[in-house]
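Every protein chain but one is kept in place in this view of the complex.
Then we have chain A:
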């Protein structure tokens, strides 16, 4: 356990409770996103981790050590810190900026210089840029430096406060790739505050949704999309995003029809025709007495047989295409649609027939995912979302200097 936060509470002298009973355990290599409306306490919580703010009660432990017993200056040097408007020192060169914490830690000049070259390479920027000043770089380049500066002293844990909020979408994406790479390949642990739900869902291994100082839901992005804890979370995620995420979170079992038309092999042609007529279908699935899928019979094949008492097993086609019930729709939909079949039997792990997926149901899902639900686009943006975007800037009330 790299970081653990227990019963964290922050109350301001004016009685405002910014954070209430916050609990979180963070393993090495995780990517945690704090997301919530303005004033939800997400920035406050993050700032307590490097003691930019002190909690009213509760404990924060890093590697098992209670940080309230540590020297705040030493603590901060051991934690990377990235803020929205880069926080680069305008009067220092890029190199001096990168070397800041190593210098504070008393590294030798040679070691610092070596690290600066390593870090600028990590930021995927040219080495010559070390001699430039932050003002000469673009916003995206500056924030790249801001990110690698936070790693320059081999910090394990990096805190980021809306690091990409001020960047244009394309630059933001390339920076997201950078931090994702740092987390995945270097095993760094990130905790970042964001108001951008896409960013949170794409980058993080765990999302902490906060509202009015409390944790509303803490889970993986997949689980949050699959089971939003309440309406607040649903609104925060947004209807459209939920629909778009469907292929990746819905399983086949959730969209299948559970009462497929099936017949056992020992029945006769007569029985088959009768059942088809009754169910108004032109194919029947064939299952044995244990309900294990054997194949299917088609009306075309039946027409060629004269004897009404021929057993079904004689004209069963055993080359049947089926899908597993627990498969994700996103993974199977292409295969199903390309096969050109009208419908596909669904089986469980032991090949027992459990349902059937019709082409219509699939097409609906694909259509929704591509274009949003028919009415989702016309709805006005939910007030909560609007609020979050308005709060894109820092949370004013939360940070007394």
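To be clear about the criterion, a residue touches a chain if its C-beta (ideal position, glycine included) is under 8 Å from a C-beta of that chain, and two chains touch if they have at least 3 such contacts; residues count from 1.
As a convention for this text, contacts and distances are computed from a predicted model.
A.B. asks: Tell me the UniProt name of the left-out chain, picking from "Hydrogenase 4 subunit B", "Transketolase family protein", "ABC transporter permease" or "PaaI family thioesterase".
C.D. replies: "ABC transporter permease"
A.B. asks: Given the contact definition stated above, which residue among A:7, A:91 or A:227 touches the chain not shown here?
C.D. replies: With A:7, A:91 or A:227 as choices, the missing chain is touched by A:91.
A.B. asks: Would you indicate which residue among A:81, A:164 or A:190 is in contact with the undisplayed chain?
C.D. replies: Only one listed residue reaches the unshown chain, and that is A:81.
A.B. asks: Of the residues A:135, A:169 or A:340, I need the one that contacts the missing chain.
C.D. replies: A:135
A.B. asks: Can you name the residues of chain A that touch the chain not displayed here?
C.D. replies: With respect to the unshown chain, the touching residues of chain A are 50, 52, 73-78, 81, 83-91, 100-101, 104, 133-136, 149, 159, 401.
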